[in-house]
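Data first, discussion second: the structure below is written as structure tokens.
One chain of protein is taken out of this complex; the other chains stay put.
A, B and C are the chain letters, set down in written order, and residue numbers restart from 1 in every chain.
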Amino acid sequence: MIPITHYLILSAMLFAIGVTGVIISRNLIIMFMSIEVMLNAANLAIIAFSRSLNLMDGHVFVFLVMAVAAAEAAVGLAIIINLFRNRESINADTFSLMKR
Amino acid sequence: MLEVIIFYISALIAIGGAVMMIAQRNPVASVLYLILSLVAQAVLYIQLEALFVGALLIIVYAGAILVLFLFVIMLLNLRGEKFGYDQGKVGVATKLIFSLVLIFELAAVVHTVSRSTNLARTSEHLNPGFGSVPPVAELLYTKYLLPFELTSILLLVAIIGAVLMARRDRADKEKEMT
Amino acid sequence: MLEYAIISAIKIVVIIAAVLTGCAYSTWLERKLVGRFQHRYGPMYAGPFGLLQPVADAVKLIFKEDLVPDKAERVTYALAPIISFIPALLSFAVIPFGDTFEIFGRTIDPVISDLNIGILFIFAVTSLGVYGIVLAGWSSGSKYSLLGGIRSSAQMISYEIAYGLSIIGVLLIAQTLSMKELVAQQASILDWFIFRQPVGFVIFVNCAVAETNRAPFDLPEAESELVAGYHTEYSSMRFAMFFIGEYANMIAAGCVVTTLFLGGWQGPFLPPVIWFVIKVALFMCFYIWLRATLPRFRYDQLMNFGWKVLFPLALVNTMVTAWIKLY
Partner (left out) sequence: MEHSLYLILLFPLAGFLINGLLLGRLNKKLISLIGCGSVGLAFLWGLKTFFNLLAVPETERIFNEVLFTWIPSGIFKVDFGLMFDPLSAVMVLVVSGVGFLIHVYSVGYMHDDPGYGRYFTYLNLFVFSMLTLVLADNYLLMFVGWEGVGLCSYLLIGFWFEKQSASDAGKKAFIVNRIGDFGFLLGLFIIFWQVGSLDFAVVFKQAPLVFAAGGTLITAATLLLFVGATGKSAQIPLYVWLPDAMEGPTPVSALIHAATMVTAGVYMIARSNVLYMMAPTTLAVVAIVGCATALMAATIALTQNDIKRVLAYSTVSQLGYMFVACGVAAFAAGIFHLMTHAFFKALLFLGAGSVIHALAGQQDMRFMGGLKRPMKTTFITFLFATLAIAGIPGLSGFFSKDEILWKSFSSDYGSPVIWAIALFTALLTAFYMFRLIFLTFYGEPRMDEHAKHHLHESPKMMTVPLVILAVLSIVGGWVGIPHVLGGGNHFEKFLEPVMGKMTTGATGGHALTSAGHDTATELVFMIGSVLLILAAIYAAYYLYLKNITVVGRIRQRLSGLYKVLYNKYYIDEIYGAIIVRPLINGSLFLWKIIDVMLIDGIANGVAALIGYISSDVRGMQTGNMRTYVTVFLGGAIILMGYFILR
């Protein structure tokens, strides 16, 4: 039996990798995928807790998180496509309109 | 023994896949590595007796979401655009250090929590049917009915939003043409 | 433990061999049948009735030159045929081919693994199959391939929805996801889900044809517009892998239809496995019949059909089934 902490540490590492992806990548799509990695890291932790507490509720949360992730992907990709249409690029650094 | 081996191999693939995903310059390769990582995670799910959710992970992520990513990458034909990482090596190094600190902090939190509470103590006996479809369904339609319905509304809104954003361009074009 | 491993290994080997042979002879069957439909003989010279034709094909393909286009992304290009081939084989892991039988004093269950989420497993695995095609199209570095790849990804996502929804009716009635139990619930012919879920069956067959990229839904490889779609640039064994993958997918779809709707291995007089093979073979003939008879869809027609006909129909079917089930 693998201790639950192993899964939690793994989940933490995956999460950190996702964060790293968001902060160092310039490619919007990769940033987006990094976010998916973070969501999945959280999911893994939830599943691990669920197993450890012998409660099915965690599975429901994961289910809902996946649904939200799907919605997010659909909208996010639509945004990316529109950005690309306007700027011919998906480099995150080209979108700095917030700068004065 | 076998399950320990499976765990470490899957964990390695999951982490390696994720790392390779952000290290790639080519988005298609990124998608492939992410799929690899997800498949490894699905194995971990199954090891945690979460059969249904594990299958769902593959169906939803690999089967739908990442195909969508690939589709978009191909649609935009991003082959030509290569991306560097950052403004200089110092920047990247700082950010990597940030991430490392984050990992250590998260590990510390896990450690403290597992030490101070018995929250992380694994229960050896599982309810029969744990991880299969019926109990998930039962929870979804009873205890979590409201979140479930809200999620479905969210999905609907997302669909409408995505369609709208994709359509707008066409309408503009028609306007330009007339 | 060891015994279990050995038995499983034997089962895997047998099933893979059977599937590969099935793929090979499906090509023979297709050429023969299409020939007949078109008032020709089909392959005649290699062996009696051209039965050795698949062998000849295989030999030819092995000895062909393996070309890689200049602009291709090499790794992905090499990976794509494998990705399209493996998931098709994986889906056979949960299909029950027959009843349990005894051999050498051991009870053998002719299914590699009876998961309690068997049907979900099949959906999970087959949904991976699309990557092979998409990646092939993308990595070839050719316009035709790319268009084929894009088309297929859009097509597969679109039909996946109706595909999944069409079996919900069956699952609602059966209350299980395990393939074995699904078969067990279709003991008499009237219990076959084709009779209890006719609409679901029709939608499922339509989607299965679309998901395997067969005529009349073979837009990703439409010869007249895209040369050969996603596998335009492939040759030799890589091409053969796509080919085998496609036929393996067809057989897998046939197996799923048989298990879900046609009573699985059950039937009178003959041994269960034979019944199973007969049913799958008949389904393959249906595939070929479709190909020989129907013209190809236009792309917008394909999308309209998927989203505006099959999807709502599947939804209505699900709701009606649920309603009947409840009251």
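In this section, a residue touches a chain if its C-beta (ideal position, glycine included) is under 8 Å from a C-beta of that chain, and two chains touch if they have at least 3 such contacts.
These numbers were taken from a predicted model, which means no experiment stands behind them.
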Chains in view that touch the one left out, judged over the entire complex: A, B
Sole residue of A:9, A:22 or A:60 that reaches the chain not shown, by the stated touch rule: A:22
Positions on chain B contacted by the hidden chain, ascending: 95, 98, 101-102, 105, 108-109, 112
Absent-chain interface as seen on chain A, which is shown: 19, 22-26, 31, 92-93, 95-100
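Please note the rule applied: only the chains that are shown with their structure count from here on.
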Euclidean distance of C-alpha centroids - chain A vs chain C, Å: 33
Whole-Å gap between the CA centroids of chain A and chain B: 5
Residue numbers of chain B (touch at least two other chains): 52, 56, 64, 68, 73, 75
Residues within chain C bordering two or more other chains: none
In the complex with chain B, residue positions of chain A that touch it: 1-10, 12-21, 23-27, 29-30, 32-34, 36-37, 40, 43-44, 47-54, 56-57, 59-60, 62-64, 66-75, 77-82, 84-85, 89-91
Of chain B, residues touching chain A in the complex: 3-4, 7, 11, 14-15, 18-19, 21-22, 24, 27, 30-31, 34, 37-38, 41, 44-45, 47-50, 52-53, 56-57, 60-61, 64-65, 68-69, 72-73, 75-76, 78, 81, 83-86, 92, 95-96, 98-100, 102-103, 106-107, 109-111, 114, 119-127, 130-131, 135-136, 139-140, 143-144, 147-148, 151-152, 154-155, 157-159, 161-162, 165-166, 168-169
Partner chain B, residues of chain C touching it in the complex: 73, 75-76, 79, 115-117, 120-121, 123-125, 127-128, 130-131, 134-135, 137-139, 146, 149-150, 153-154, 156-157, 160, 177
